[in-house]
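Note that one protein chain is taken out, while the other chains of the complex remain in position.
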Amino acid sequence: MTDQAAELSCSACDAGIDRCEFCEETDCAKPVCYECMTVALGQVLRQPHVHGG
Amino acid sequence: MPQEIDRDEVRRHLDRGAQLVEVLPANEYEEDHLPGAINLPLRRLEAEARDVLDRGRPVVVYCWDSA
Partner (left out) sequence: MYDYVTGKLDWLAAGLPSEGTNAERPRAGDVARSDVPTCQMDERLGDVRERVRAAGWEACVVVNEERVVLGLLRSKELEANPELRIEEAMRPGPSTFRPFVSVDEMATFMIEHDLESAPITTSDGRLVGLLKREDAARVALELRQAERTEPKDRGRP
């Protein structure tokens, strides 16, 4: 048997995902990937941005 | 080259009177910044630092993260 491709897609960026990263469910109606979730919640600053390092 | 420091060292420097500078754009600074930090976006840092900062006190700069 071949491996099945991920059936879920992130509702924000369309990336294939195994489960919704917010609720951890595989049958979520509005699944979201980790990156889109953390950007939406403000835990990550979306690139590009002016960096001071 | 600035010396890299962590959060605990930031707090120690602040206790000793260091100046905090956020180098992100103004809208990012307005939403959230460390207490007492001033905003000098990176592209203006070199030009304005002399006028805005106190040369007698150490300066701690920061961005959003290390990315």
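List of remarks:
Each chain carries a letter (A and B) given by its place in the written order, and its residues are counted from 1.
In this section, a contact is a pair of C-beta atoms (placed from the backbone, for glycine too) under 8 Å apart; a residue touches a chain by one contact, two chains touch by 3 or more.
Here the structure is a predicted model, which is why all the values come from computation and not from measurement.
Panel shows chain A; residues 20-25, 28, 30, 37, 40-45, 52-53 of it touch the chain omitted from the view. One chain of the complex is left out; on chain B, the residues touching it are 2-7, 9-10, 13, 18, 22, 24, 29-37, 58-66.
By our rule, only the chains that are shown with their structure count from here on.
Taking each chain's centre as the mean of its C-alpha atoms, chain A lies 32 Å from chain B.
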